[in-house]
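Complex shown without one protein chain; remaining protein chains in place.
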Amino acid sequence: MKPIAFVTDYGNDDEFAGVCRWVIELIAPGAKVIDLTHGIPPGDVRRGAFALAAAVPYGPEAIALGVVDPGVGTTRRPIAAAAGTGHLLVGPDNGLLSLALDELGGASAVVDLTESSFRLDPVSATFHGRDIFAPVAAHLARGATLADAGEPIDPLSLARLAEPRVVIHDDHVAAHVAYFDRFGNVLLDMLARQVPDGLRTLGTRLVVEAGADGREAVAASTFGDAVEGGMVVYENAIGRLAIAVNRGSARDALQIEVDDQVLIRAA
Amino acid sequence: MKPIAFVTDYGNDDEFAGVCRWVIELIAPGAKVIDLTHGIPPGDVRRGAFALAAAVPYGPEAIALGVVDPGVGTTRRPIAAAAGTGHLLVGPDNGLLSLALDELGGASAVVDLTESSFRLDPVSATFHGRDIFAPVAAHLARGATLADAGEPIDPLSLARLAEPRVVIHDDHVAAHVAYFDRFGNVLLDMLARQVPDGLRTLGTRLVVEAGADGREAVAASTFGDAVEGGMVVYENAIGRLAIAVNRGSARDALQIEVDDQVLIRAA
Partner (left out) sequence: MKPIAFVTDYGNDDEFAGVCRWVIELIAPGAKVIDLTHGIPPGDVRRGAFALAAAVPYGPEAIALGVVDPGVGTTRRPIAAAAGTGHLLVGPDNGLLSLALDELGGASAVVDLTESSFRLDPVSATFHGRDIFAPVAAHLARGATLADAGEPIDPLSLARLAEPRVVIHDDHVAAHVAYFDRFGNVLLDMLARQVPDGLRTLGTRLVVEAGADGREAVAASTFGDAVEGGMVVYENAIGRLAIAVNRGSARDALQIEVDDQVLIRAA
């Protein structure tokens, strides 16, 4: 059986993710569930999409089960998609799966699970993770095909996330805060390779502007390239442009929020 | 081997749950542990009981291992119980297992683990999860019987939770906050089917009173049945009466705490 890679915004305190895991065990005894994370901020579809996209290039062929679903029970479609040589993805059609599908070269086939025969009976209005998505993922793990799971729909009809708006000049770039990680690192909605060479060369002195303030920083490869408390601008482990403070929090230092603009220029 | 469904208030930061998982692996190599949640609020036996009861109807026959045990090391009994056709439950006799046992039709047999031969030696005074409950669950997973695990006791002697106090009239109901979930949804100590039809019909306009204030709400099936920021009263995925704010937090909107009374009446 393929493993099931599981990501949600259910958090680590309620039993939601656990109930889904138990449903999977009932339908596909012995199936392996690999928890990617259940700590996506509530309803933050984009953060969930980033998490899935960060993981799929590093794992084996699997069933990616994603549930960040603020529109549960409304008209948004529950879907399952095939991509790459053997990846399957299950979740709501709200953009959550879109970046992972991009990483895998796009969806080769998609089905609508609204009337899936794999649903639990009855289906609740508020817990489709338990009643639709986990059961479908479990049946797929057991070897069911997409065609068994639902009705074919056009891959081009899938919801997508809003495109990031970045500014790229020779002497400065501007992007927005996509998310923060636990260490207070600031992840921007821009890839490091989009940054002009003149700003990327290791050791280049930079200024990071968020709001009215400017902070000195250095183009670096890792946190320890700055003195303790010093700020670095770096390419993170999935190619994203990011800002950190060595043994500190760039989020706190810059006093910024998700979606705030950040400008990075030569010092 | 039956899987072990594991729920505690150990949290997700300390190594307590992890040490229990490792103890299980030592005694029952290859046993599957399904984490329901370890985020039960510290010592909140009732919340733990709700979590277990929400899960057992959806999983296969298993060993439910529950540790929410503020009285660890005192005279409360460690127990294991059998229920249904093949469920086993292990935990302290403080009500934690009671709602799941109810879901399964009651305990058919119970043993006291105080002198169980499956305990680790020595038994610490403060970590019975590691020293009693996890080892007993692991031995049961390997096929040991209840009789092997401890001394029989009367199922009717088990501790129970306090019964909820609800008020039910044709034009209003009153109940109390049982718990909140991560999304700020308010779960009441009342089942949705206890609510009179006149208040339950989808689309019925309601007023939710907590403390002095009243908030407009609508009887609905899911969050998206209200406008963004609107309040819904709904039956949650385990039949409980609940209150939510679409893309918001009912907990914050109502400014209430666990055990506070909530009155719901026709508008």
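We just call them A and B in the order they show up, numbering each chain from 1.
As a working rule, contacts are C-beta pairs under 8 Å (C-beta built on N, C-alpha and C of every residue); 3 or more make two chains touch, one makes a residue touch a chain.
All values derive from a computational prediction rather than experimental measurement.
S.K.: Based on the whole complex, identify which of A:3, A:106, A:196 or A:214 touches the chain you can't see.
M.R.: Result: among the candidates, A:3 touches the missing chain.
S.K.: Residue by residue, what part of chain A touches the chain that was omitted?
M.R.: 3, 5, 7, 12, 32, 34-40, 51, 54-55, 58-60, 62, 181-183, 221-225, 234, 236-237, 247
S.K.: Name every residue on chain B in touch with the hidden partner chain.
M.R.: 9-19, 21-23, 25-26, 29-30, 42-43, 70-74, 120, 124-127, 130-131
By our rule, only the chains that are shown with their structure count from here on.
S.K.: I'd like the Å distance between the centres of chain A and chain B, where a centre is the mean of that chain's Cα atoms.
M.R.: 30
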